[in-house]
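Excluded from the complex is one protein chain; the other protein chains are retained at their positions.
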Amino acid sequence: MPDASPAKWHLAHTAWFFETFVVVPTIPRYRPYDAAFKMLFNSYYNGVGDRHPRPQRGLLSRPSLDDVLAYRAHVDAAMHACCEVAMRDPSLAALIELGLNHEQQHQELILTDLLHLFSHNPTRPAIRPADVAARRQAAQRTWIACPAGIAHVGHAGDGFAFDNEGPRHRVWLEAFELASHPVTNGDYCAFIDDGGYRRPDLWLSLGWDTTVAQRWEAPLYWEREREQWRCFTLQGMRDVDPDEPLAHVSYFEADAYARWAGARLPTEFEWEAIARRVRVDDAQPATDSLPDAFGDVWEWTSSSYAPYPGFRPAAGAVGEYNGKFMCNQYVLRGASVATPRGHSRVTYRNFFPPDARWQWSGMRLARGK
Amino acid sequence: MPDASPAKWHLAHTAWFFETFVVVPTIPRYRPYDAAFKMLFNSYYNGVGDRHPRPQRGLLSRPSLDDVLAYRAHVDAAMHACCEVAMRDPSLAALIELGLNHEQQHQELILTDLLHLFSHNPTRPAIRPADVAARRQAAQRTWIACPAGIAHVGHAGDGFAFDNEGPRHRVWLEAFELASHPVTNGDYCAFIDDGGYRRPDLWLSLGWDTTVAQRWEAPLYWEREREQWRCFTLQGMRDVDPDEPLAHVSYFEADAYARWAGARLPTEFEWEAIARRVRVDDAQPATDSLPDAFGDVWEWTSSSYAPYPGFRPAAGAVGEYNGKFMCNQYVLRGASVATPRGHSRVTYRNFFPPDARWQWSGMRLARGK
Amino acid sequence: MPDASPAKWHLAHTAWFFETFVVVPTIPRYRPYDAAFKMLFNSYYNGVGDRHPRPQRGLLSRPSLDDVLAYRAHVDAAMHACCEVAMRDPSLAALIELGLNHEQQHQELILTDLLHLFSHNPTRPAIRPADVAARRQAAQRTWIACPAGIAHVGHAGDGFAFDNEGPRHRVWLEAFELASHPVTNGDYCAFIDDGGYRRPDLWLSLGWDTTVAQRWEAPLYWEREREQWRCFTLQGMRDVDPDEPLAHVSYFEADAYARWAGARLPTEFEWEAIARRVRVDDAQPATDSLPDAFGDVWEWTSSSYAPYPGFRPAAGAVGEYNGKFMCNQYVLRGASVATPRGHSRVTYRNFFPPDARWQWSGMRLARGK
Partner (left out) sequence: MPDASPAKWHLAHTAWFFETFVVVPTIPRYRPYDAAFKMLFNSYYNGVGDRHPRPQRGLLSRPSLDDVLAYRAHVDAAMHACCEVAMRDPSLAALIELGLNHEQQHQELILTDLLHLFSHNPTRPAIRPADVAARRQAAQRTWIACPAGIAHVGHAGDGFAFDNEGPRHRVWLEAFELASHPVTNGDYCAFIDDGGYRRPDLWLSLGWDTTVAQRWEAPLYWEREREQWRCFTLQGMRDVDPDEPLAHVSYFEADAYARWAGARLPTEFEWEAIARRVRVDDAQPATDSLPDAFGDVWEWTSSSYAPYPGFRPAAGAVGEYNGKFMCNQYVLRGASVATPRGHSRVTYRNFFPPDARWQWSGMRLARGK
């Protein structure tokens, strides 16, 4: 699967990011660890130069993991000096903060990509030991209402945010309701049992074509074992827990489920309006407004990933981070079990193509208008 | 090209639409012209049943053109009775009006598809005689300003509109300016000459990948003949006229041009807000607000094709007309040289995937915010 | 299906062949009917120049059928003069004879391609009226023995033959037996009923992969209608006649059937050795040696299409006729219902890729050694 990369590549790439955007421009006498790494570990920055093709990342048996760890140590050492400079240079400090947030994103991708890799191994390896955490309790579910009016969305202020979260601007929202909890596995089983995957009238045209071509019958990693749905997870194969939030569905499946349930997906602005309701500080998630919004699954919204009014990508190659992907992708809000704590926020915009299932992606319903 | 269909198919399909959605439900004793046509000429209505695969439409050497014309005459005859009934049945009248608008859409597709077919014929046939119309005069171009505020968009009232044009609702627009005229061939040549097709920094990531994979170097139908750009048109090969509106570019190319020009594409609501400024009647285009908005090229907007708040598709198969395509497509506004007169309006939303070039699609610029 | 061409294209191409290889080199003042036809109707002769891509032949709505018939008449007229010259010029006479045989090949392809085209039309048009010919009688089937020894194979002498049929040469044949009659539909049904299409152990690896990927369950054009196999033919849909020779199977299916039957396919030299046994004149098929060898189905042999020792293609573009296809194709011997009478002969080598099913291709068994 060309979208998944080996863990070793993620480790090297995050060091590459610091080396390329922070160390090299800051430390004149810096000796790059290996000249070839500039191309090997460049993900997609045209402004930096050529890059090793994405689908071939799995072929890189060299450098070894030891080499990559040595690379990271080499860059870390240089970063100490950069941090010193950054104490007096706010724009450098901002770049370093960007690099840290970039690394957090790759920490999540290491997990999504490992799970995907291991799912192709018939021995079904587990990455984590099975935990004996209490089973999730079924939540009392309600609808949270929001009246029509102008909403202020997007990031403003001092805390870190990616460029795509701004500028802060106004939108008009019609009256709507948002579910208090994400859709659960049990909810979704009812959709499957009702023939959801066999009724084209429930699906977007592109979604139906994809479902048929890919032979989807259930979320990614689910398998039917006699009467029970089982699921491959970081702890290996487990029974599907009906009270857990649904994960590993595409935008297409989320949209079809919502249609089946007589509801819809929220827009990203509806989500944000509810999520920030109680809290005004951007950097802290408003957990009490939206239960489970920042710890289980990224939640698909119906919003196509597009620039906010006045959006300007940063100058230079770093400006290639987000803006050029604003086409044919859909915004997800919240955070997942695999997201580093504190990484997300109410204005955070994740995005993936509508057929992506290998992220911890689920949904919550909205309705009326 | 699987998106283009033979003219004969369009003729049969438009008759099929009336037969399936109007005649059969209205005239109990109606004898279908041919039982096989239900499947042969169904475009994409799952609610109607199986259909002949789209990419194979060109293989249908039978029925013959004479058969199809006889089919149309057969359906026309039955339609007379339906129109009688419709005089007393407003919902049937609405269906007939939908069928007429549907036929107008296929009238335009007949032309786009014929042009595409003939472009693959090395003999370069012309569909229309070369016209000796006066050459377009370069227009005086300005920017039309619009202050921030709430705009009312979408169709309301008695005139016909497709379901995707409603409901009428409010949006917040930040201050912006819209170009008084569409981008011309001459404008676009400057982009080409400045290496526009060779600079990845100007393109969306998906657009750059597409441009490289498809080897695009100019709009569709353009060919370089020594120092002159030539273009294949309904009148055969002609020199590209620098003062004519640019046509046959994809969303990707429109977006890249706008970025190169230090501007952007308007959202569909910005376009509509200006276009309706002087006129309040939905059914009439506000030609004096937006010169050339309804006669040359459909204009790409940056808006992904999505449902308006409260959008409900019609019940039954006819509800499959528009809603299920609201994914990975971009909205175009206006009308083109190939659009039947009176077919479009300020709220009309055309839509195509971002790589589509075989429509008469161009653009006009917007800027700031 | 890119291998099939419209009938109109075949008609134009066969005229093109005479115009290009006979008329133009012979008649100095000859005016080509249309300069574009040189490229439009060139099939694959690199020595002649560019050609219109094969998979796009179906897009050529122009020239019209009337144009093509006029083209044929134009070339025919010039051919009269060429025939006059040929009376005194043996090499020109040979070229004309090649053109006639070429046309005969396309007469067969017109039928195979029309059948294929119509099979994609849900209305199942028939090209010929259903004939009331007597049902085939089950034949008394035996094995024809041939002792080990040297066989003389290949064409020699005055009659016409394609270049790939020569030179005449010697081969050593071990003792073997050849079936007196081709495999019938009834024979093949036993293979299907025994799960032949579900047992990978019966198939070549490439054949099994193809069968699975293409979802083959029966020969091309066969459909199961309750308990009966039905088949699409030039006369429309008909019940499969168990006593008729099996047709429209690939080399893979022929090979798997033979393995299932505890036998094998003959080599082309084994086939020729038996077929020529009684008759020594190359130009006449030895019908009494090999019943049904020249009227029902082309018979797959196990011989990969390769050059005979000493094979030299003709000089010039005409030498591209056969030799360059000698790779990854298998030889078929005999002739089929669609082959013009007198076209084939005992040394005639037809050839197709092992997955081709749209020809009238079947088989007869061989065994031991």
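Labels A, B and C are assigned to the chains in the order they are written; within every chain, residues are numbered from 1.
Note that in this section a contact is a pair of C-beta atoms (placed from the backbone, for glycine too) under 8 Å apart; a residue touches a chain by one contact, two chains touch by 3 or more.
Since we're looking at a predicted model, the values are computed, not measured.
When the full complex is examined, the chain removed from view is found to touch A, C. Of the listed residues C:Pro25, C:Pro55, C:Gly310 or C:Gly342, the one in contact with the hidden chain in the full complex is C:Gly310. From the options A:Arg88, A:His120 or A:Arg135, the residue with contact to the unseen chain in the full assembly is A:His120. When the omitted chain is restored, the residue from A:Arg62, A:His80 or A:Arg215 that touches it is A:Arg62.
Interface with the hidden chain, as seen from subunit C, comprises residues 44, 46-47, 150, 169-172, 174, 176, 200-201, 203-208, 251-252, 255, 302-304, 306-307, 309-310, 320, 324-328, 354, 368-369. Think of the hidden chain as still there; on subunit A it touches residues 34, 36, 39-40, 52, 56, 58-63, 117-118, 120-123, 125.
Simple rule for what comes next: only the chains that are shown with their structure count from here on.
Averaging Cα coordinates per chain places subunit A and subunit C 57 Å apart.
The distance from the centre of subunit B to the centre of subunit C, each centre being the mean of the chain's C-alpha atoms, comes to 47 Å.
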